[in-house]
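My questions will all concern the structure given below.
A single protein chain has been omitted from the complex, and every remaining protein chain is retained in its original position.
By letter and in written order, the chains are A and B; residue numbering begins at 1 in each of them.
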Amino acid sequence: MGKIKQFFGRRSSWSIPYLIFMLIFVVLPLILVVFYAFRSPQGGFTLDNIKTFINEKESVNTLLYSIGIALINTAICILLGYPAAYILSSSRFSSSSVMVALFLIPMFINVLMRTLATVALFGFIHVPLGQATLIFGMVYNYLPFMILPIYTVLQKLDRSYIEAAQDLGADSMRVFFRVTLPLSMPGVVSGIMMVFMPTISTFAIAELLTMNNIKLFGTIIQENINNGMWNYGALLSLIMLILIVLTNLFNEDKEEASAAGGLI
Amino acid sequence: MKKLFNAALLFVFALAVLSCSGSNSYDRPHQLKIYNWADYIDESLLEEFEDWYYAQTGDRVEIIYQTFDINEVMLAKIEKGQADYDLVCPSDYIIERMINRGLALPLDRNYGFVPDYTANVAPFVIENFNRMNTPGSNANDYSVGYMWGTVGFMYNEKYVDRSEVSSWSAILNPKFEQKLFMKDAFRDVYSPLLIYINSDKIADGTVDVDDLMYDVSDESIAQVEAILAEAKKNVSGWEADFGKEMMTQEKAWVNWTWSGDAMWAIHEAEDIGVQLNYVIPDEGSNCFFDGWIIPKYAVNVKAANYFINYMCMSENAIRNMDVTGYVSVIATDEVLQAQMEQALEQPHYAEVVDVSYFFGPEADSVVLNPIYYPDASSMARCAMMHDTDQDTEKLLKMWSRVKGDNLDAKMLVLIGVVVVAVVVAAVMRSKKNKSRRKSGKKR
Partner (left out) sequence: MKRNFLAKAYIWLLLILLYAPMVIIGVFSFTEAKVLGNWTGFSVGLYKSLFTSGAHEALMSALLNTLIIGLVASTLATALGTVSAIGIFNLRNKRFKAAMNTMNNIPILNADIITGVSLFLLFVSLGVTQGYVTLTLCHVTFCTPYVVLSVMPRLKQMNPNTFEAALDLGATPSQALRKVILPQIKSGMVSGFLLSFILSIDDFEVSVFNVGTNGLQTLSTFIYADSRKGGLTPELRPMITITFVVILAILIIMNLRTKTNTQTKTLK
């Protein structure tokens, strides 16, 4: 009896409800996706879907291209978002939470309306729709997802580390790169997770801001599902998932190292 | 602050409970669940139907109206999810698919004391439904048409002359470089191009247009693909819905689209001084029909049948056309009168047309809007597409090859650089960790 109480007292057991939730709502559906990916429309197990993917040049290229756009988007979000989060978390603004909220309010407007308004905006300033507008639209949509996690981490950064570094004679550049940046890495990593991967599977922004000239991987999956080809669509999604889970595992090692490294 | 937070939490949970209770006052057998396109009906008719149905049958009914945007998603919900919609309004090829897959219930034209208004449907439409590819069944036993239209070119009259878009080869015209919108719907592009390729054979009678709609042979697909590949440099955008809007803003001069979209755009453009028009190229084209059908898992089948009948009444068809801007399949004299009056309001678009195929033999030269009711000469070379079912994949692949991908050297270089940088960083970090462990530094 005591052991059971001990079990529930431990904080690690708090992950159990979520485990059950995820088993039902994440793992089970995922198994369904795997099931569909390896079946043919006529029923019966098949590996044809994989062969189709490898042979179809456009799918592979689109996947690579989407990864490229996601890299650019993530990079720009970090370049723009980190300074923004840094400035917001410093004492320059009297009520930084209001300023952060200001960054979020445009996001309460439905993405389709926002994007259509962006299209109209580009129309007025006579900017042709294409890759540049796509990247703008992506950054516009994902910037808050980068700013927020970095901001929350920077806000409660232990100032004593910074003060200690300054006392030891470091100039502000060194303080930033050696103390602040490493300590804020968990926030940056969260931001990257919330921006990089979803970018690949976004399609609405690409459709509207490039007049459908640029396809992202998400568009291909959507086209297949919408035309009744659920098996191929499921496989494409599985490929994306596997690729990214691999990089995620790779990231885990880095993350452990950087989190520990930050405290040195 | 804490009190405010607690109050907010309470409010949210109250909302949750409220939403769970639901607001449906009727039980399922007294509901009529309709699944239709958006902006595709005069919504005041829904309430009026409820009263009419009660007056005619003594039964109460409550309409639950939902909208969908893609045929196949609607079908997936019914096929894979056994969705219990009582009435849906899909496009012609999906009607074929539903009948062939046993997902539709036969119509029951026993309307009690109410006359059978489905007889108001134009024989032209009945004929097309007869020709639907549903072996063993006749589509007219399962479905009644609702709206119809054609595929053609919408064009900007300031920059484009009608003669320049009277052939599908207009998409190859260098004058329209980057000024062409293509409809991002492979069926609606494939069929007309097939007609274009075979236009000589159609003209001298060796090939029948309707037979051509069954052609998904590899050679035909390759031929269509070749034309599209050549036309690609003219294409400014592949639009599913923004074409009609951007045409009013003169972002393109020509748009491969449906007649309904064209009329919408023409009205909108008039308000800002832009003059658009629509033409069906001479070689022939696609005509499409949306129709009512009762899915397999429907519960209130009786009300569904009555609703279909209700939609076929003259005055309701006129009201639906007014509100939506699309063309009804109903071909009564009242509809003809109303359309003739409407045509006079837009003299620029009014023409003398032979619509005997639709309104009957007396209507061989009436003044109508040919975008709504094309002349018989155009319709002679128009046919309805059929469900490609298993061959859909081939067409989708062709379409994807045509639209191509966007990968270029710059992107590959970028990805390569990033991958290398990440690998290098990881290697350096593991080396640093190893050296730390070696020198005995503890964390």
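Going forward, a residue touches a chain if its C-beta (ideal position, glycine included) is under 8 Å from a C-beta of that chain, and two chains touch if they have at least 3 such contacts.
Owing to the predicted nature of the structure, the values given are computational and were not obtained by experimental measurement.
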item	value
Missing chain: touched chains present in the view	A, B
Selected residue (touches chain absent from view) among A:143, A:165 or A:179	A:143
Touching the absent chain when the full complex is considered, from A:50, A:80, A:135 or A:170	A:80
Sole residue of A:30, A:64 or A:170 that reaches the chain not shown, by the stated touch rule	A:30
Absent chain, residues of chain A that touch it	9-19, 21-22, 24-30, 32-33, 80, 83-84, 87-88, 90, 92-93, 95, 98-99, 101-114, 116-118, 120-121, 123-124, 140, 143-145, 148-149, 151-153, 155-158, 183, 186-187, 189-190, 193-194, 197-198, 201, 204, 217-218, 221-222, 225, 230, 233-234, 237, 240-241, 244-245, 248-249, 252, 259
Positions on chain B contacted by the hidden chain, ascending	9, 12-13, 15-16, 18-20, 22, 24, 33, 35, 37-40, 43, 64-70, 73, 76-77, 80-85, 240-242, 244-245, 248-249, 260, 264, 268, 271-272, 324-326
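Definition applied: only the chains that are shown with their structure count from here on.
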item	value
Gap in Å, rounded to a whole number, between the CA centres of chain B and chain A	34
In the complex with chain A, residue positions of chain B that touch it	70, 72-73, 75-76, 181, 184, 235-240, 242, 246, 249, 251, 390, 392-393, 396-397, 400-401, 403-407, 411-412, 414-415, 418, 425-426, 429, 433, 443
Sites on chain A touched by chain B in the complex	41, 56-59, 61-62, 64-65, 67-69, 71-72, 119, 123, 129, 131, 207-208, 210-215, 220, 223-224, 226-230, 232, 250, 253-254, 257, 260, 263-264
